[in-house]
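Okay, structure first, notes after.
Every protein chain of the complex appears in place save one, which is left out.
By letter and in written order, the chains are A, B and C; residue numbering begins at 1 in each of them.
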Amino acid sequence: MQLESMYQEIILDHYRNPHHKGLREPFDAEVHHVNPVCGDEVTLRVALKDTGGEPVVEDVSYDSLGCSISQASASVMSDLVIGKPVSEAMTVGDAFVSLMRSNAAPDAAPPDEDVLEDAMAFAGVAKYPARIKCALLAWMAWKDATARAMEGDHD
Amino acid sequence: MQLESMYQEIILDHYRNPHHKGLREPFDAEVHHVNPVCGDEVTLRVALKDTGGEPVVEDVSYDSLGCSISQASASVMSDLVIGKPVSEAMTVGDAFVSLMRSNAAPDAAPPDEDVLEDAMAFAGVAKYPARIKCALLAWMAWKDATARAMEGDHD
Amino acid sequence: MTTTAHLNSASLDVDAIRADFPILSRAVRNGRPLAYLDSGATSQKPRQVLDAEREFYERHNSAAHRGTHLLGEEATEVYEGARERIAAFLGATPGEIVFTKNATEAINLVAYAMTGSVGPGDEILITEMEHHANLVPWQQLCQRTGATLRWFKVTPDGRLDTDPSPITERTKLVALTHQSNVTGVIPPVAEIARLAHEAGAVVLADGAQSVPHQPVDVATLGADFLAFSGHKMLGPYGIGVLYGKRALLESLPPFLTGGSMIEVVRMEETTFLPPPQRFEPGVPPVAQAAGLAAAAGYLSGLGMANVAAHEESLTAHALDALREIPGVRILGPDTTSGRGGSVAFEVHGIHPHDVGQVLDELGVAARTGHHCAWPLHRALGVQASTRATFYVYNTHAEVDALADAVRYAKKFFGV
Partner (left out) sequence: MTTTAHLNSASLDVDAIRADFPILSRAVRNGRPLAYLDSGATSQKPRQVLDAEREFYERHNSAAHRGTHLLGEEATEVYEGARERIAAFLGATPGEIVFTKNATEAINLVAYAMTGSVGPGDEILITEMEHHANLVPWQQLCQRTGATLRWFKVTPDGRLDTDPSPITERTKLVALTHQSNVTGVIPPVAEIARLAHEAGAVVLADGAQSVPHQPVDVATLGADFLAFSGHKMLGPYGIGVLYGKRALLESLPPFLTGGSMIEVVRMEETTFLPPPQRFEPGVPPVAQAAGLAAAAGYLSGLGMANVAAHEESLTAHALDALREIPGVRILGPDTTSGRGGSVAFEVHGIHPHDVGQVLDELGVAARTGHHCAWPLHRALGVQASTRATFYVYNTHAEVDALADAVRYAKKFFGV
């Protein structure tokens, strides 16, 4: 059975006890993303801190409906990006996208385990194309919200 | 070769020397029919004579563009219906339609040779579904024009 | 293993049927045998259907209605023969059968062709249980024309809420499913058609889930239009059907335009052929028509009443087996009365995606999500569901495999 390789303990833990869940104030941008196939949704807020130089991810808060993979992924994602400078957090996001593509593009560079930390637990998901969208939902929402928050900066 | 069974001498004669061709006055109704597949067309006029009782087909005149089958059929048709009371001419028309269907519906009553006269020469056409429309074009136009001419009577 | 009292559906020789479907003996994940419970999405195809397609391609292939040559003649015969076969299957006449690519196109055809016939003040009436294919085209028609979209709601157990009837003299068209692709509910189409006709409205029934699974006779059905897809009734992809009452088809302008549906074409103006040709532009999909005719022949050979009886027996078994699992909630009616062989359910505490993943791992191919019926899920208070659908080749053992897999999912996720 490969179920265990997909549903690693880390994933089930995050699913049962999601971190950073619930919408919080203040925030710089809020987005709402949907997975059209199953109706999974996430509302996600990003608060950035202006540090003079590069902005830092101060908070990510979210409300979501969805499967274990999408819930756990949102939880792991917020753990990983909160506190990081935006560009560094984006690097983690890119690494996660590569991880999800690793089955479809086996020749690409292997994902960086040091960068991904707990998110490496999602490696098993990449083998199930139908579930990759679940794992990516929160990450895509976070990228989108962060881009909007950054645009807001320059207004 | 079955070509000869389709292109009987009678058909080729009528094709080369069509009877009653050319549009004439007076007429009670004129119609224009088209075969959408090949663009064959016929413009056909019917003049009826009021005999007190049932009207008689006084004249059928036509102008047409088309293949040997459609041209010869128009010629034979006009020979057969001119001078006949309308209902008798319609009987010939119905017999011709049955003849054309004889291949598709082999169990139907055989066409009446006495009624069809020269039109029996078209029996070979019934074996070629794509050509049946050619043979029917003028007959359908004549039926349509006659129906209109009769309607006109009652105005 | 669940054992129930429903194992005696003698109506079909399922072993013999299964032998006609090579895919059913395939192994899937972990070498497990396949339990294909997703025929509501698309059915499997028996070799008789695949052979009919191949035989056409290898012996007769040519453009129907175009060639003056022998192959063209044969292709035309196969194509029009298929039309006759489908007409007979439905109790219709060949001139009332339009071949489309699928149910979706058939419904869009009517929705687009009606663009000129409705306007502000007119109402299009649908239901909350429609598949998106019988919902979005009507939203779009209303957007194009200024007509208003209204709908029958569903009751908490998933039935159509017909009281009070929302049909009024403003209703121009009622479009409703003949069998829900989620709950399996069979709404009272004939009764609604009667009311709609009294109000002067026309009625379109979405038969995508009914024509494959129960005897359907258009006269009894009472609808003016009936749309369905070949691929859900043992036929190939690429062909669907719009049945329409002859006079109504004649009153509709063309939708897709192009070759073989015209009478005379000039640069300035074009005139059109009568139905069904008016609605079938382009070189016809004769191979698929041959396949669909073979599928209808296969189903007629089994007998549609037997097909329905077999599915009812599987549905009863599934409802019983699932009902006894704690935390499982059936969407819609949980008896077989007035419903067909689609069983959608939720498992308390496990998202349908996760249920589906466990099922898949165990070889049970079911579907998860909103099944293109998002408003229905909303109305029933769920975000998504897991759905098992049955067909002629399914067995009671497969129903048991489903129930076993649901139990395993509960254990796996600890709920």
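Following the convention adopted for this analysis, a residue touches a chain if its C-beta (ideal position, glycine included) is under 8 Å from a C-beta of that chain, and two chains touch if they have at least 3 such contacts.
Being a predicted model, the structure only gives us computed values, none of them experimental.
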{"item": "Which displayed chains the unshown chain touches", "value": "A, B, C"}
{"item": "Residue touching the undisplayed chain, where the options are C:G119, C:G258 or C:G327", "value": "C:G258"}
{"item": "Subunit A residues touching the omitted chain (full complex)", "value": "34, 36-37, 128-131"}
{"item": "In subunit C, positions touching the absent partner", "value": "22-23, 26, 28-29, 34, 36, 38, 41-42, 44-45, 50, 53-54, 57-63, 66-72, 101-105, 107-108, 112, 128, 131-133, 135-137, 139-140, 149, 151, 229, 231-232, 236-239, 254, 256-260, 262, 264-267, 269-270, 281-288, 353, 356-357, 359-360, 364-369, 372, 374-375, 378"}
{"item": "Residue ranges of subunit B at the interface with the undisplayed chain", "value": "1-3, 6-7, 12, 37-40, 65-69, 128, 131, 134"}
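Keep this in mind: only the chains that are shown with their structure count from here on.
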{"item": "Chain contact topology (line, ring, star, complete or other)", "value": "line"}
{"item": "Interface with more contacting C-beta pairs, comparing A-C to B-C", "value": "A-C"}
{"item": "Between subunit B and subunit A, distance of the C-alpha-averaged centres to the nearest whole Å", "value": "78"}
{"item": "Computed distance of Cα centres, subunit C from subunit A, in Å", "value": "38"}
{"item": "Approximate Å spacing (C-alpha centroids) for the pair subunit B, subunit C", "value": "46"}
{"item": "Where subunit B touches two or more other chains, by residue", "value": "none"}
